[in-house]
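Quick one: structure below, then a few questions.
Chains shown are a subset, placed as in the full complex.
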Amino acid sequence: MIATVADIAALVQGRVIGDETTPITGFSGIREAQPGDLTFLADSRYERFLQNTPAAAVLVRPEISQASCPIIQVDNPYDAFLRVVMQFCPSLSPLSPGIHPSAIIGNNVKLGDNVTVGAHAYIGDNSVIGDRTVIYPNVFIGANCNVGTNSIIYSNVSIREHVEIGARCIIHCGAVIGSDGFGFAFRNGKHEKIPQVGTVIIGDDVEIGANTTIDRATFGKTVIGTGTKIDNLVQIGHNTVIGKHCIVCGNVGISGSAILGDYVTVAAGAGVAGHLEVGAQSTIAALSGVTKSLPPKSIVSGFPAVDHEMEKRMKASLRRLPEALKTIRSLEKRIVELETLLHARETENHR
Amino acid sequence: MIATVADIAALVQGRVIGDETTPITGFSGIREAQPGDLTFLADSRYERFLQNTPAAAVLVRPEISQASCPIIQVDNPYDAFLRVVMQFCPSLSPLSPGIHPSAIIGNNVKLGDNVTVGAHAYIGDNSVIGDRTVIYPNVFIGANCNVGTNSIIYSNVSIREHVEIGARCIIHCGAVIGSDGFGFAFRNGKHEKIPQVGTVIIGDDVEIGANTTIDRATFGKTVIGTGTKIDNLVQIGHNTVIGKHCIVCGNVGISGSAILGDYVTVAAGAGVAGHLEVGAQSTIAALSGVTKSLPPKSIVSGFPAVDHEMEKRMKASLRRLPEALKTIRSLEKRIVELETLLHARETENHR
């Protein structure tokens, strides 16, 4: 048992209708609820599930007064549900604390208090790992890196040399931070490598998704702002600066030297060209291709990305185009008939 | 030598014309065939290669009776060729059997019979590995996982805690199974992490491509059905359910809470939005973007994805649009002329 309905209600300051001693053993959305689950009704479209749900209890809005199980009335069921999960959810089998004997710790490495370093992890010379940070097995951290406190670096992550990561960050399995930017000078029929000697700076409270790649800058810094969350299989090009509290969804590619303001959202699969600026609070729709700078609060879609309303109009027009082409042909016929008729009349009148 | 032409013919019950003692030392498509290769003719467009192929022998249909080398007549040359390759191909340097001394095996881990665990692999507490499964070096398997029999987990794979993988599965290098879903609640100007405490269930006979990422569910399960094959660099979002015997090609992104029925094909680079259902036996074309639920046996393309025939019509119309715009302008001119003429006549007639 995780908690009773009474415990839950106390945490969220909700009002219980039904047996408050009911035990809760899990959490679920309302359509997938199983016996013992706490669930919630936030979407009125799912109200019908209330009458025969196997759930142990449901968080509901005050207007709901009855279900096939105990209910807890709160102003915002979804918010309350999240608060409960964050509070009561058992940790997912954390790594054993301590420094695994097989871990390779370089020279002059500073490990903070209660740092966990997993089996076969590698931390390069001079690197600094903050208090309570957890490094999973098979992680590679190069020399002269700095990882803040309370961060989690999951397995098989590679953090190249001279990279800085903030506090309370989560770097998911397989991510690569600080790989060389993609830079070449074409000379004598060959692509000559431009040394990528810059770095990557990741702020606090950043989450980087699995197998995502963030390139180091050519000379300066690639920056990911505090509070930004990046999903899986995302590519961030060298010298790009991403603001604070941005959301970058899966499979996105952001070319080098792009600047994203704070609170920008880039939806799944979109591409952002380089050397441009996306204004704060802009939203880039899924599968778009941004090719020009955007002012703040832009909402764009399509490729090349334009104002979303304009793109919808163009797409709607495109659906009507096959028919319109037929109409043009028929109008042309009708004009020919009119011209013929008028010409015949002209001739007639001139006799 | 792998086999003689006679051996091959016996396996596929084919009829030999030519020297059946000819040794076979390799396999190839007919255009790339080298001396010693067994090859096949399945596509009549390549018939011309028969007369001067360096191959040692060719599998052909019964209508073909002659080539520059021995032939083996069978009803289906391609099928026969596959059967031969699957039978005679030497194993690709398998890992040495046994548990490598450098592998880290957690507490209460159950390893089945003849399990191979490579150097520096890590298996977390309570995990179960089925008979004859092979785990390559540098693999991370978290706690409380269950991997079925006869599976192969290639190098640098990360399988997070509480994940279940079936029998006869192949997980390719660098794949990540069970990373956190991408879930946040926006509160007080920040994206607060929603704990992702669900799991991933992968059925039997599933193949997951290199560097592909499959996120764990928020509360329930992300499911990959039996017999489904997923290519490289694919992202599967949390809570998605993929049916049986599906094909998901490279660079595809499937957002969270999508449901794909059995025998769905998603071609390369396509995107599928979340919270929708793709009916069984549907085909999603390359680079499409599916934004709505689809009935079974749908064939869609484009973005937003529509019936493929409709998309082809729209694309064909778009190619004709530049010309059509000119036509509209010229029609407008002709209408003005007609209106002018008629107006002049009207005036005339009224004098």
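Each chain gets a letter, A and B, in the order it is written, and its residues are counted from 1.
What we mean here is this: a contact is a pair of C-beta atoms (placed from the backbone, for glycine too) under 8 Å apart; a residue touches a chain by one contact, two chains touch by 3 or more.
Predicted model, so just to flag it, every value in this text is computed and none were measured.
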item	value
Overall copies of the shared sequence [whole complex; 2 in view]	3
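In this text, only the chains that are shown with their structure count from here on.
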item	value
Rigid-body rotation angle, chain B and chain A, from Cα fit (steps of 5°)	120
Distance between the centres, which are taken as Cα means, of chain B and chain A, whole angstrom	24
Residues on chain B engaged by chain A in the complex (per definition of touch)	102, 104, 120, 122, 124-125, 138, 140, 142-144, 156-158, 160-162, 174, 176, 179-180, 182, 184-185, 187, 189-195, 197, 211, 213, 215, 219-220, 233, 235, 237, 251, 253, 255, 271, 273, 289, 303-304, 306, 310, 313-314, 316-318, 320-321, 324, 327-328, 331, 334-335, 338, 341-342
Residues of chain A that touch chain B when the two form their complex	26-29, 32, 79, 82, 85-86, 89-90, 92-93, 100, 102, 118-120, 136-138, 154-156, 170, 172-174, 205, 207, 209-211, 227, 229, 231-233, 245, 247, 249-251, 268-269, 286-287, 315, 318-319, 321-322, 324-325, 328, 331-332, 335, 338-339, 342
